[in-house]
Structure formats: C-alpha cells, structure tokens
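Left out: one protein chain. Kept in place: all the others.
Showing chain A:
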Amino acid sequence: MSLFWITAILLIGVLIPVLTERLGRTVNTIFTMLAPAIALAYIISLMPAVLAGEVVTEYLEWIPSIGLTLSMRLDGLALMFALLILGIGLLIILYARYYLSEKEAVGRFFSYLILFMTAMLSIVLSNNVLQMWMAWEVTSISSFLLISFWSSKSESRKGARMALTVTGAGGLALLAGLLLVSDMVGSYELSVILASGDLIREHALYPVALILILLGAFTKSAQFPFHFWLPHAMAAPTPVSAYLHSATMVKAGIFLLARMYPVLSGTEMWFLIVSMTGLITMLLGAYIALFKHDLKGLLAYSTISHLGLITLLLGLDTKLAAVAALFHIMNHAIFKASLFMAAGIIDHESGTRDMRKLGGLWHFMPYTATLAMVAAASMAGVPLLNGFLSKEMFLAETLHSSALGFISWMIPVLATLAAIFAVAYSLRFIHDVFFNGEPKELVKTPHEPPRYMKVPIEILVVLCVLIGIFPNFMIGGLLEAASSSVLMSELPYYIHEPPRYMKVPIEILVVLCVLIGIFPNFMIGGLLEAASSSVLMSELPYYSLSIWHGFNLPLLMSAIAISGGLLVYAYRSHLYRFQAQFKESDEKLIFEGAIQRLVASATRAHDGLNNGSLQRYIAALLLLTIAITTIPLINIDTAATNSPDQAVSGVEITAAFILCLSAIATVIFHRKRMVALITISVVGLIVSIAFARFSAPDLALTQLSVEVVTVILLMLALYFLPQKTPSESSPSRVVRDVAIAAALGGLVATINYAFITQPLDTISEFFLANSKTGGGGTNAVNVILVDFRGLDTLGEILVLGIAALGIFNLLARVRLAMPSANENGLAWSEDRHPPILAIISQSLLPLALLVSFYIFLRGHNMPGGGFIAGLITAVALIQQYIAHGVDWVKPRIKVDYQILIALGVLIATLTGIGSWFFDRPFMTTWFDYFDIPLIGEIELASALIFDLGVYLTVIGATLLILASLGKLTSSHRPTPEE
C-alpha cells in the first residue's frame, strides 16, 4: 500500500455517508468510520519505521516539466498530526452520531467531516508546498461547510463567512509566501526546502516570505489580531467545534509553523514576531475566557490562549521549547476535544450553555461531571495530568528564554499570569456548571447522555490521565520523532526514569480511574472496545520525559498559577464589575461593517468600469491595446529594415483605393444601416480578391463564403432593428473616438509595415516541407487544420456547435415586434416568394452541392476542405429558405440541425480516437494510395473522415443560427420545449 492510498481511501469515504444514510444511523456511523479507521490502521502500521527515524516519502510525477509532482511525506511530525486527526476524528464521528437530532441530515454532515479530515491529512502528509497549499484551501472551504451546517441560523452563516474570509485571505498570503520560498530554493519539494534553511534565511526576500507565511499561519490558528473569527465559529454544531478547535483547523496553522521551523526560525525577526504574537494571544485569550458566560465561548477563548501558548513556545529560542510546543499540541488536542464534547453533552441534556443558568449538575450527571473535571483539571495544569507536564515544560522554557533581550524576564511573569487565568476559568467551568447551587430557568431536566455519547470523552480523558502519569510510555517515542523532524538535529533533552516512590500513589490513582471510568464500559461496550483499543494500543512508544524534577522554579510557578487561579476565581465578582465598565464590542458587527465597506468600494470600482456602455468598454479595450503594443514597436530598430521594395501594379493601387474609399464610406454612411452594409460588403469583396492575389486561395474561398453568410445574418437582424442610428454623441466625444480610432489604425498600419520590412522567422517552412510527408496532402493549410493542429480544429468545431446551440436557446425565448412597413412608411410588397427567384434558386441547389462536394474532396491537396464546403452547402440551403420560405423548406429537409452538429463533432472525435486502436497518439493521421478502375490512383486519408465531421458541424451550426433567426417571423419559430 502507498501513502497515496490514505487520501484516496478517505476521498472515497466522503461519499460513503451519503450512500449509506438510508441504512439507519448506527450502520451509517459504522460505515463512515470505516475509511478513517483503515487510514489510521495503515498509519499505525508505518509507525515503527517512522519512530525509528525513517522518513517515508513517495512521488508521483504529474507535470514534471513545470515542477509539479504529487508527493507525500510521513515523518515524525506528520505522524503525530495524522494520529491526532484520525484518532480524534473517529471519536468525533461516534459522538456526532448521538449529538445530531433525528431530523438532521447526518449523512451530509459526515461527508463534510470526512472531506475536512481528508484535507487536513493532506496538509500534514504533503511533501510539495503547492499540494499542501491546495489542501490548506480545501480545509478553509470544508470548514465553511461544517460551521454553516445549521445554515438556517443567521449566526452560523455569519460565523462561517467570517472564518472563510479570514482563513481564505491568510491562505492567499501563504501561497505568495510559499511561492517566494520555492523560488529561492528552486523547487516546490518540501524535502529540498527543508534542507536549504541557510539559503532562505540569508536571502534578501526572507522578511517578505516570512511575514507572508506567518500571516497564513496566524490567521488559521486564530492568533492576535486575527483571533476574532474563532469564537464566532462556535455557531457550528459542537462535534465540529470539538474537532476544528482541538486537533485540526487551528492546529493547521501551528503545523505550518512547526513544519517551516527548521527553515524560517533562527532569526531575530522570527523570534520577535512569533513570540510576541503568541504572548499577546495567550494573555488576551486567557483573560477574556474568564468573562464568557457561554460554555463554548469560554472554551473558544481558552483555545485561543492555548494556541498562543504553543506559538509562543515555537517563538522561543531554545530547542526544548519546540519539543514542549509539540507536546502541548498533543495534550491540548486531547483535553480540549473532551471538554468541547462535555460542553456539548451539557447543552444537549440541559438545553443551555449559559453558565449563569447552569449549576448543580453534579446531581444530575455525576459521571459526565467527573470526566469534565479531569479534562478541565488537565487544561488548568493540575499535576498528574498531561496538561501539567507540558505546561511545566512551557514555564521552564520561558525562564531560559532570551528572545526579548534584556526584558526577557517579562515572559515568565506574563506566562504565570496567563496560567493563573487558565486555572481560574477552568475552575469556573467546573464550579459554575456542576456545583454552585441549583440550575435556573432550564427548559428541560438534565440527565446523563446516551452511553456511547460519553465513550469518546472517556477515551480522551483516560488518555489525559495516562499521559499525565506515564508520559514516557504513552507518547515519548512519538514526541521524540516529531521533535526531531522539526528541529532536524539531535534532541537536546535528557532522559531519566521517575523515582519509584512517585509512582506508587499514581498507580493507586490509575487503578481508581480504571475502576470508576473504564471498567463499566469495557464490560458493556463492544463498540467502545473497538474504538478505544485502536487509540490506546496505537500509542505505545517508550517514554522519555519525567514528571519530577525536584522543587524548582517551574514547579513554583505552577503552584503560583494554581493558588493564584483559586484566588482570582474566589474574587471574580470584582473582576466582573471591572470588566462590566467596558462596552462589549461585537466582532461580528465590526467584521460585517468592514466587509460591507469593501463590497461597496468594489461595487464602485466595478460600476465605474462596467456601466453597461459598450462604447466605454471598446474605448478602454482599444486604449489598452494601444498602450501595450506601442512599447515594443518603439523598441524596433528601424535600421534593421532589409526587405527590398516590392513592385506595385496599377490593379493593386486601384484595389487599395477602392478598399480605403469603401471603408471610409462605411463610416460616413453608418447612420443609414442598409447603405453601410452595402459598402462594407465591398470591403469584404476586395479583401477576398487580395487573398487570392497574395497566394492564399483557401483564405479567399473562406472569406467569400463567410461574406455571404454575414450579409444574410445582418439582414435578418436588421429587420427587427431601427433603420437609422440617431446622432447622439457630443462633439467632444466624437473627437475622442476619432482620436482613438486614428491612433489604433495608425498602430495596425505600423505593425503591418513592420511585418513586411522586418526580418522574421516563421514556421511556415516547416509546414510546407512536412505537409506531404507527414500529413499526406499538398495543401498545407488544410493539412494544418485537419492534421498538424487537428486538436485545435476539434476544439473549434465544438465551440462553434456550442455557440449555435446557445443562440438557438436564446432565440427560443424571444418574441419580437415585426415592422409592418419600411423606413419610408411604404407597405411591404404582397409578393412573398417571386417565382423567378424560386426557380433559379432551386436549380442552383444541385450545382452548389456538386461544387461543395468537389471542394470538400479535393481539399487535402488543393484549396478547399470541409470548412469551405460546409459554408457553400449552408449558403445554398439558406438560399432555398429565402426563395421559398420556411413552410416550403421544412417538409423537404427533414434534418434536425442540432443532431447534425452532434453528429459532426462525434465523427471528428471518433476519428481521433480511432488512432488509439493502432497504438498511436490521439488523432494520428493515416493515409495510403489506392488504384480504383476508371478513376485512377487516389489517396485516402483518415483526415478526410475528420474533415467530414468539420463539414457537418459547419452546416449544422450555420443553418441552426440563420434558420432559427429566420423562423422567428414564421409559424415554425423555435420554442423552449424543442
């Protein structure tokens, strides 16, 4: 199996919940858990290798010419995150099965969740920065879907939009940063980037790249001043909050910091920005969390605070700080997920999350209360729990830091202050909810939730306790592997076993834990066993941390934090009164205001440019063309002119004279539309003759047939339009327009002159030399169309067909007023179909068909081909419409033009596919020579069949457009049903 299978299996897993939704919720849940469980099992199977220090990488070439590969990487860091994402993800799925009510579309929910999980996993497993960025964006989008799952609520939509805007904008900055870094290194591969830290740090653009990447990371992980989106994302269903804000989404930003740590860290700038941002975020989050009355609000700000803590650790200039950061990532994910789930249970069973209403829930749900208390104690950093260990490491590291130079002493002091608040809000979470009197104004009587709803929390809480007590045993190896892939050097910390006497009370405690927590469930839950054993058995590496360092400063800081937290909580009413003086600002309103201002300015800019005036668009377009083309023309060296003067005959001068005069006449007569149409026909005629004169007979033939079709099209349209254009332009506008037109005309003339006089390398020689040998035809133009550039032609006829169908559909809904008299008020003639015209047209048809067939057949070697032949046939048929009317033609031509288009495209495509059967690339031409009696030797080429497709499509498209327009005035006009 390959690493690519992990994402592949999960992608399939996105569909499974929707497909199995009908089978009932329990079956649906089990099927949903299948894909992540397989992925997790595979990751676990790779664990021994990764823990032994191996980095598993895999490549899949995609577009190697521009450096795009699909590439996967599983190192310690990725392993740690993958275990968190999949493990906690599985628990969340189980939890959500009970959390969502019966009416809700649980299949859709699970699909979004798995999609999000896939994206998250792709971030951590990517070995290519572009690939990582793609997955990063998918997490933004899928988290938007998850947060706005209850889309009927306004706050869900607003919260989701805010999260998407902030993280999406950060994602753009990240892309720019990653591109800069890749440009410095010359590769998108992470392996290469990680190996060139010095190169990047010494690059002149390093500060720019650093800030852009940090912007991406900080917006995603809700660091100050981008933290405001996270509390509003709490409008999501609680399983989503538990997942997004513990193990995933916000941790993606942290992951990015850790991933880029070997490359970007080590400079003054990194330490300053990252540590200061982390410090501010940690303090702000911890402080605000205390004042939140909403359970999830408290947890949201506590999450912000802990993310700040991790960021601060990554910004400290010691290596052990990075280890502590990774340790805390794991611990925070575990206890925060369980706390969110506990909050969800409380909300679910009591109907409110407001701590002012809750209280005394201990009597109603003692078991949940126990679980929540252990998790909250871990969050507060109470000894013997995992939160304590990483927090003590954190406090110890703040003491060793010199990131802020002489004022570095502030860091441990402020860290202790944040820890005090952490204890206080954790205490509040427990005391206000489970004790503190009786519940007030509850809509329903609280009770214990369904058994399996608690299972995920139980597992996580047991993990909290186990890691807290046996850290070495539980996660030591994983942490070591993850740290070494971040630091990319030998680990700086030392290992020793905890003293024996320390273990005894702990062991007693664990037995108690097991008796109270695990045993009942092990006895009941088959499902629980499957879920928990996969998590518990997975994390069995040896442990290399220690609990007891003796009485030292970090321990003292922890003690201060706990006692200080108790004090702050006891006197919280004073703090509340102080805080009440501030006007509470709603970030949602501020954000919406900012977005609306942005939209308003965008609308102004848009309306300024796009005001519906065709004249303005054309003026802007032409001015831009003038600006862009003038510059290279200025740079052309006039001295390089080398072509000799060409002889000009009297006929050419006359033709040029007629061309110029009729073009000018078109402008002069443009208010009389009919006359302008006649004069512009002269222009078309002269251009066709010029094509013939300058050895381009194919172009001449095409131009002639297109001319006819265009005139008919314009006549058809002119019938419904005013006959005269009123004079509306102001004099200044006329001057402006004339100036632009003259400038552009001069420019085009200059370009033409440059083409004639400048030395030029063209690819014509190649086509002329190869058209006979490579494509089997002597007409290079046709060989290019059907062979050398056959794929282009295929695309073009497809576009032609689509355009024709689009016009048909537009016309199907159009009902236009028909003028009853001409421009001079004279009534139309009564003679609808003059007999002379009818007879001549009818006798023309076989002749024209013969000519078109001849031109079609000889096209490969002589001027002609499917396109011209198609136009000739179409014109001949249109002539029948003109001469006889729709009523006469309709029963005689029983061909459906839409089907004709489809048939043409199909034939052309099948011809192309045909070459696959001979093991050749798409659209390889085959040709050979045959001797047929009476006719002689002829050449047959597969290109002829392709050309037949072109021929049919052109006929179908031309007739569909012209006939539909013509039918508008008849009883056969197209209807929307057709």
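One rule holds in what follows: a residue touches a chain if its C-beta (ideal position, glycine included) is under 8 Å from a C-beta of that chain, and two chains touch if they have at least 3 such contacts; residues count from 1.
Just so we're on the same page, contacts and distances are computed from a predicted model.
Visitor: The complex has one chain missing from view, so what does its UniProt entry call it, picking from "Sugar ABC transporter permease", "Beta sliding clamp", "DNA polymerase IV" or "Multicomponent K+:H+ antiporter subunit F"?
Guide: "Multicomponent K+:H+ antiporter subunit F"
Visitor: Based on the whole complex, identify which of A:G53, A:P225, A:P366 or A:P819 touches the chain you can't see.
Guide: Spelled out, the listed residue whose C-beta touches the missing chain is A:P819.
Visitor: Among A:I211, A:L414 or A:A665, which residue is in touch with the absent chain?
Guide: If we include the chain that is not displayed, A:A665 is the one touching it.
Visitor: Of the residues listed, A:V55, A:L414, A:V851 or A:L906, which one is in contact with the missing chain?
Guide: Counting the whole complex, the residue in contact with the absent chain is A:V851.
Visitor: Kindly state which of the options A:A35, A:V875 or A:A908 is in contact with the chain not pictured.
Guide: A:V875
Visitor: Taking the full complex into account, find the residue in A:W828, A:W916 or A:Y929 that is in contact with the omitted chain.
Guide: A:W828
Visitor: Using the touch definition from the top, which of A:L15, A:L837 or A:L940 touches the missing chain?
Guide: The single option touching the absent chain is A:L837.
Visitor: Taking the full complex into account, what residues of chain A touch the chain not shown?
Guide: Those residues of chain A that touch the unshown chain are 649-651, 654-655, 657-658, 661-662, 665, 674-675, 678-679, 681-682, 685, 688-689, 692-693, 697, 700-701, 704-705, 707-708, 711-712, 715-716, 718-719, 818-819, 822, 828-829, 831-832, 834, 837, 841, 844, 847-848, 851, 855, 862-864, 872, 875, 878-879, 881-883, 885-886, 962-963, 965-967, 969-970.
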